[in-house]
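Structure first, then comments.
Complex shown without one protein chain; remaining protein chains in place.
On to subunit A.
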């Protein structure tokens, strides 16, 4: 495509380059965003999308290159400068303050003197008008990732920017929420605003974006009109070769297989005023099968994961049973020793200690289960064997990194996720529970993780996947249950499940009965 140098360009980037040490994260990037267009930025993890966007938003300084805003050369030295120009940003790794309320978070980015109550009212009105309902008084620390993203979006819209940068905005939204977001974006486009849209979901890029710029290894590999491409051809441009589709071999004989993970009448009172209580949750996950749990963000999935993993102990030891034994009163380590493995939702800070090396993170989670191989006599850590195990996981999961054993925080989100999932898979656990396995992970890496989970199940383990990504659940589950308001529906076998049925349950159709009424209907 020929370079678009007409006057309608809102933002023009020429030869933008950013070098970290020996790594050239962005290599002479050219990008034009016209007024009133939705422009997609595509690329795998580590392709340089985040670096580029950070330079546009002033949080990173380019080594060379020029940025033109409305035809004038500008020097975006800080996020404050970017905001004054009219650039708004919705971050992938949220830049929210957990100890503050939603309204206070919004007020902080507005810089006008209006009182918090006025801002709260404005935010509430705007959030409802865009179909992203928000309670401005709630404390961010109590909110799910989906709800936090709404705050980010509303906060950005309240600044009335000319250019809105959205980094993976739909990764935590339900299909309905995503539809509403697309309506919002189309409305903004009609108002003449420009949008730079970063996503891994090629279908939605095809659906709403007018143009696309594809990055690979820090370089622009092409510009295209996504509407004229197929998802497969876009993926090929991004990855450089074909993305392998996830293969789900039919599960055989799972009807007679023993249940390795049993949840019996799991009930939990809300721990904080904003938490969701769990109400009599029952579920069996048998050897050889993958069960998916769908649900809108913040319907008790987090509370459920905490109870199953042992982050919160249960009074009734029989409410969580692993391989036929009561585990409800056991700690995480106790449950791991029974052969279970857990991957929490948040990668940084929960799944991994950000400032520790990958090998140290490996030791942290597996010092008890792999005591013999990782810890020698007298409690001395066998650094060499921990290191080689970490390298084994890195190779098995194709984790891309800048140093042999980097800090967890130095990895991109998708690569860290691959490591955290790989860390558990490496143990060959008989029960695996994963919360949001591929949140914010690109197509290639997601396919890798999903395939690994299916293969684990087919080798005789019980796999439970909690996810807000319905495509993902349909790709890897043998049956899907839906969590709504702390209640779990009976699992619906994948052959009977449709987006519509699951969507109804997500919206609160009577759990446990919906599939029967539909079968008879």
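We adopt the following convention: a residue touches a chain if its C-beta (ideal position, glycine included) is under 8 Å from a C-beta of that chain, and two chains touch if they have at least 3 such contacts; residues count from 1.
In this text, contacts and distances are computed from a predicted model.
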Matching the hidden chain's UniProt record against "Alpha-glucoside ABC transporter substrate-binding protein", "Molybdopterin converting factor small subunit", "Simple sugar transport system permease protein" or "Hydrogenase maturation protein HypD" returns "Simple sugar transport system permease protein"
Per the whole complex, from A:52, A:139 or A:181 the residue touching the absent chain is A:139
Option from A:100, A:337 or A:353 whose C-beta touches the chain left out = A:100
Interface with the undisplayed chain - residues on subunit A | 57-61, 78-83, 89, 91, 94-100, 104-105, 107-109, 113, 116, 139, 141, 272-273
